[in-house]
Structures are given as structure tokens and as C-alpha cells.
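Removed from the display is one protein chain of the complex; every other protein chain stays in position.
Chain lettering (A and B) follows the sequence in which the chains are written, and residue indices restart at 1 in each chain.
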Amino acid sequence: MNYNTTVLLIIIPILSSFLVYMPVGLIKKSFKIIFLATILFNLLFSLKIFSVVLKYGNLITIIGNYHPPFGINLVSSFFSILFLIALYIVFLISAIIFIFKNDTKNNQQKISSVLLLYLASFSEIILTGDLFNLFVFFEIFSISNIIIISLKNEKFSLKGSIKYLLISSIGSALLLFAIGYIYAILGTLNLAEIALNFEKISFFSKCFIIFFLMGSILSELEVFPFNLWISDSYAGAKNFVNILLSGISCVVSLYIFIRMFFTIFNYPSISLYSYNFPLDIKLLLLTFFSLSIIVNQLVALTSKNIKRILAFSSAATISTILFALTSGTKSGFSSAILLIISTIISKPLLFLSSHQITKGKMEKNLDSFKNGINRKRYFSILFIVSAIFFTGFPLTPAFFGKLMLFYTYASKLNYYTYFIIVIIFSITVEFFYYFRMIHKLFIKDETERENKNIKNNLSISYFVSGLTMISILIIFFIFPNIYEKVITKMSEEIFNQKEYIQTILKLGEK
Amino acid sequence: MKETDFNVGKFFAFLFLFIIFIFMLFPLFEQGNGLKIEKEIKDLRNRVSFAYSTKSVTDITKTLKESGDYSKYREIYNQERNDIRFKESANLENGSANIVTSIVLDYRGFDTLGELIVLFISIIGLTIILSNLNFVPFNPPTFLQKTGVLFLTPFIMLTSIYISLHGHLTPGGGFPAGSIIATLSLFLMIGYKFSYKLKFLNFIESTSGFLVFFLALLGLFITGSFLGNYLPTGIVGKLFSSYLILILYSLVSIKVGAELSVAIKTLYDGENNDR
Partner (left out) sequence: MIDNRILYIFSTILFLIGIFGAITNKNLIKILVSISVVETASNIFLVSIGYIKNSKPPILDANMGKISVSNLNISDPLPHALVLTAIVIGVGTTAVGIGLCIRLFQYYRTLNINRMGDKDEL
């Protein structure tokens, strides 16, 4: 079914970003309202599209009156729209924190324009059905990431953002190479047509395309050889940027990974085998990701900066999700979705609360957590609850996800089963350093002077956003049934490559 | 320690890249089955761009809609169709004689709009990163600089206007024209010590960008699809043809010119010296 108004999800933020950027007196006073109204519009309109998707199935949006193999198109399916809604909620929370903080006063207009373009770019990445269009908006996405990392204008943030720039621009060149290769062989850039004909490509060309596409995404996914940028960029960035990076940037790259592997390459049944060069792609990816899990957890264990610990633990979780996806089964996919849910909600909350607890201290070390329960009671409780959710205590989404992960690899005994040791190791290490942090909250700080002059006022934006996120977490805890249906429907959609192709190219359907 | 000629790090980097090079050569000399990069392309019949270059996308999709299978478009490429004649054929999908321009702004116009945003966001980023920075002022212009700029200004102006208006006929278009305008602003800064307010440039930039997207959005309400062509296309090869592309490209040239001038100005004497 054609539903051409979906494009408003991308165009309205772009138009209002131009509007916000205008140096006119009227807009200078009211740009905050425009900014928040645009995000609310996107949230409400995506809910509307979701209701249409539930009614009619996958929707296709045509741009320029040219039908897909010739023109660019957007595809909105159950999976992509749900992803978008979750990301919009996280974005709204960090936008509220950004708008009501006054320390970026002179540049606030420009930064809100950048954030709106960030919003437009990730909605386009999730909805698009064209490979080159994905590349263009992925570039916008990474440039806006670079800008928002460098906002603090200190040594750390500048170093982090230039590392990110160097890695991501090499990654984009790899992506461009792969796009050219695909076009030279298949003569098309439409994702559905590439998916239809991908099996016909010869063995080495297929390897080439897969490795190049992988290399371009893995730098965003914080996998081991390409994860050097996170150590500085998370530690040097502002708080709302941490929320965006941990809650949105990695998840969008994960979405691209899922689309590439499952809808284009048809991953579980991909035949990467030739008689003179046997290549087990599953074993290769598993080794890669488990190495990444081990390295990230060990760095998180040994580092002392709070933000760096949280950043590396988030990178380890992303690698765990990739580990689950590599199995290529429905149970592995649903465990990945459960872990994504727990990351999207609890990771931003961890960053937010830890920032509030360490506020006012010079060094953001583990020691600045001391006596937190008395200084900042509300945020300490938030931190404890979100750490419990993130590490996977029983009856939380992360717990079910890790249980499903064990089930996936242990139900069929083969040599992939040995890799479970890595997951057990990672869970143990994670428990250890999160409990060390929680333990610090209850220790009395002897060096702290009795200083009652420090204002202990709660900023309302932090309070409200923390409250919303914690309530979402508790809803997930009380009613675990609500995500059961959603996950089965999602996995049905992802493993049904034919339906995706059929929505776009019709394939003889009348 | 004495520095030697043999560097271990460089040697291993070279070895690593050599292995990648061998890997990248594999697809060329492969013997197995399947599609691979052709040694020599005979024609465009295997590709999507055949329909773009004969301007027959609407025709082809019409026949495809009847058969109900959009993936078999290559089989109807050989159907008889009218030739496109220079300065004779009229009312085509888009009246652009330059086929690259017709792809850039019509068939795959959404990519170009994304490209505009890339430029916009990177210039905003540059101004945010370099805010509150003081630069050492340059020397006052010499006689040679002044005369050279005086001589060159009208020609550069003329070239940029020509290129931006002839984007649908000859190579060029909005982006080269915009960069020529930015060169002009650099010359004026060197020669005359001429300085514009950054606010003025920002206003032009955001207004023209807004207008580009707004004109594209009007297509959604008039033709039912974003970026749809709602203006007459005219006769191929004439200056006043394919009106939508003409308008969009001139707006793009203004936007790119203002944007790159902002970049040059921030790199030349900083944001603080804004007069």
C-alpha cells in the first residue's frame, strides 16, 4: 500500500532546523518551542503510522513519483516503526535535559538545529529502502555525532571527536566502495532488488561486499579493533550527549546491521562456501564478537573514570547483542531484542543518575560516588534500580535475554556451544564492577567537609526525565507479557525476507 | 637512540595492506560461477540508468504495473519508443538535457537534498567548534591584490551566474556555481578588506535552504508524492525548460555560496571579529 506522507517524519525536522537556525529576533525567543514541538510531532505522527501499519501491513512511500527500482523509497514496517518510537522517546528525554540547561547559552540555537538534523537522519536511516540514500544520511548522522561530542570544548572531547571522525570517514569510504561494487555487478541500488539477486553473485565478490559493509558499520558498533574512540568521547562529552550516544547511536547502527544481514544477505541461509576456500562466516563473527566482549569488559573493570566504565560496559552489551544475532535463529534474535530494550531504557538512566551523583566533585572518579546515598538520595536510588535492570536480575528484560541466549547456543550441541564461556565470564565481571559502584554509594566519605552551603536543589528536567524512565522500567518489570507478542511478531517479520521484497517489487502479485 | 631507516611499524602496516590488496584482487581472477565485475561493459541494458537516460521511467512503470512484477524491467527495455531530439521533443518527464542533472535533482533528488544537509551541518559544526577564537589579523592588501580583484570580480560573477542557470544543459549546476561565489567572497575579503556580517550570511543560507525543501514538499500536496514535478517541463535543450530544476539549482547555488562564505570567513578572521 502506498502511504506517501511518511516522508514528513524526515522533512518536518529538516524544515524546522532551518527555521531554528535563522538569526531573526522572533525566532530567537521562540526556538525552544519549535524544537520541542517538532519532536512531539514526530512522536505523534509515528504513532499514527504505527496504527496504519497494524491495519494494512507494510507501507511503502514513493518519492518523486518514481516507483522503487527506479526511484528512492521508504519502507515502514512493524519492526522499523516500533524502533523509531522507542528512539523518539529517548531523544525527547535528552532534548528536555538539553533545553532546560543554561550552560550552552550562546550556541543553543545552533546546537538545537544540529540535534533536529540528527533526528531527521536517524529516522531516514531506519526507514530507507535505498543503499546510497542510507550512505548519505549515515554521513549526516556521523557528522552530527562528531559535533555533539565536541560540544564541551575540552581536551578530552576534542580528542574523542577527532578519533571518531578519522575512524568513521575511513568506514564511509569502505561503504562507498561496497556500494560501487554492488552497483557494478547488479546494476541497481534498491535494497529489495539487491536482496532478490544477492545469491547470484560469485563467491569472492560476495565475501568482498560483506567484509566491506561490515567494516563500515563495526566502527559505529564499538566492536574491539574499532572501539578506541569511545574512551575519550564518552568521558569528555556532556550528559545529554552521553544519553544520545548510548541510547540512540549504537542502536541505530545495530538496526543497520540487522537490516543488512537478515534482509539483504539473508544471513542464516547464506551460502558462503567454495571448494577451494572454505569460510565459516559464523565462526569468524563469533570469534570477533567474543574477543570484543572480553576486551571491553576488562577495560571497564580496570578504568576509574565513571563515564568510561559505563561506556565500555555499554560497548560490551552491544557486542553481546551482536553475539546473539550471529546465531541466526529466532530465539537468538528475540534475546537480542530483549537486550536492546534493556539497553535503550536503562543505559541513559545510568548516565543521567551517575552524572547527578558526581556533580560538584572535581574528579569523576569512583571515589566521588562515596556517601552518595546521603547527598543525592533520589538519584542514588535511580542508579541502583537501573544497575539492577541493566545487569539482569531475575524477571527483568535483560535476564530473559541472557536466558534466551544460553538456550540458543546450548539447545544444539556443537562447537559453537563453547563460546558460552565468554558470556558467563562477561556476566560475572559486569556484576562485580556494578556492585563495586553501588557499594561506594554507602561508604562514608571522611575527606568530605561539612559544608551545608552547597545548594541541594533538584533540577526539574532531570527529575522528570528520571521519573519517566524509571516508570517505563517498572512497567516492563510488572507486565512481562507485553513484549512477548511484540517480539514474536518482530522475529516473524525479520526472518521473512520474501515479504519485504514483495512489498516493494510486488513480484507478480495482483 | 639512533634513528634507523627500517621502521618496524611501517613494515608491518605495509605487510597488512599488501595482504588486503591480494584479497581485493581475488574477485577479478575468480573462475567460479556467479555474477562478477565485467571486464568491459557493452551497454546499459543491465542497469537502472538505461531508463533514466532514455527518460522512460513512467512508461516502463506503467507496463510493469499491468504485469504486476516490478523486478522484470530489463525485459521491456527493448520496446519501441520515440527518440529524444535536441530542441524538438517536449513534455518529457523532466526537460533536462543533461542526464546527470536529471538524476541528481529528479530521479534521485532525495540524495541531493541530503547532500545539502551534509554541507549545512558541517558548516554549523565548524562555527560551533571555532566559536570564541581570536585570529591574528592579516596584513593590509597590496596594490597588486587590489587591482587583481578589481579586474577579476565581474568575470567571476558572470561565470557563476552562467553556470548556475545552465545546470540542466551543460556540466555544472548549483554546487560549482556556489563554490565560485565563495571564491569571489574570499577575493573580496583579501582585496577590499570587505566584510559582511555573519548574521546576514546565515539568514540567506537558512532561507534558501528552507525554500528548497519547501518547494520539494509542495510536490507532496500537488502531485501526491514528495519531490514530484508540478511545473511544466518545456522543450529539451532550451534555456527556459524544466522549470523546477532551474529554480532549485539557482536556490542551491545561493545556499552553497553563502555557506562556503561562512566557512571561509570563520577560518579567515574568526567569529569574534564579526563587524
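Here is the rule we use: a contact is a pair of C-beta atoms (placed from the backbone, for glycine too) under 8 Å apart; a residue touches a chain by one contact, two chains touch by 3 or more.
Quantities reported herein were computed from a predicted structural model and do not represent experimental measurements.
Engineer: Using the touch definition from the top, which of A:Ile162, A:Leu403 or A:Val486 touches the missing chain?
Structural biologist: In the complete complex, the chain left out is touched by residue A:Ile162.
Engineer: What residue numbers in chain B mark contact with the hidden partner chain?
Structural biologist: 7, 9-10, 13-14, 17, 20-21, 24-25, 28, 37-44, 47-50, 52-56, 77-81, 83-87, 97-100, 103-104, 108, 111-112, 114-115, 118-119, 121-123, 125-126, 129-130, 133, 169-171, 175, 236-237, 263, 267
Engineer: If you put the missing chain back, which residues of chain A would it touch?
Structural biologist: Residues touching the hidden chain, for chain A, are 132, 136, 139, 143, 146-147, 150, 153, 155, 158-159, 161-162, 165-166, 169-170, 172-173, 176-177, 179-180, 183-184, 231, 302-305, 308.
Just so it is clear, only the chains that are shown with their structure count from here on.
Engineer: I'd like the Å distance between the centres of chain A and chain B, where a centre is the mean of that chain's Cα atoms.
Structural biologist: Chain centroid spacing, chain A to chain B, equals 30 Å.
Engineer: Spell out the residues on chain A that touch chain B in their complex, using ranges where they run on.
Structural biologist: Residues 4-5, 7-8, 11, 14-15, 18-19, 21-24, 61-72, 106-107, 110-111, 113-114, 117, 120-121, 124, 132-133, 136-137, 139-140, 143-144, 146-147, 150-151, 153, 181, 183-190, 193, 196-197, 200-208, 274, 504-510 of chain A touch chain B in their complex.
Engineer: Per the contact definition, I'd like the list of chain B residues that touch chain A in the complex.
Structural biologist: Answer in residue numbers: 23-24, 26-27, 30, 32-38, 46-49, 51-52, 57-58, 60-61, 64-65, 67-71, 73, 106-111, 113-115, 117-118, 120-122, 124-125, 127-129, 131, 199, 202-203, 205-207, 209-210, 213-214, 216-217, 219-220, 223-229.
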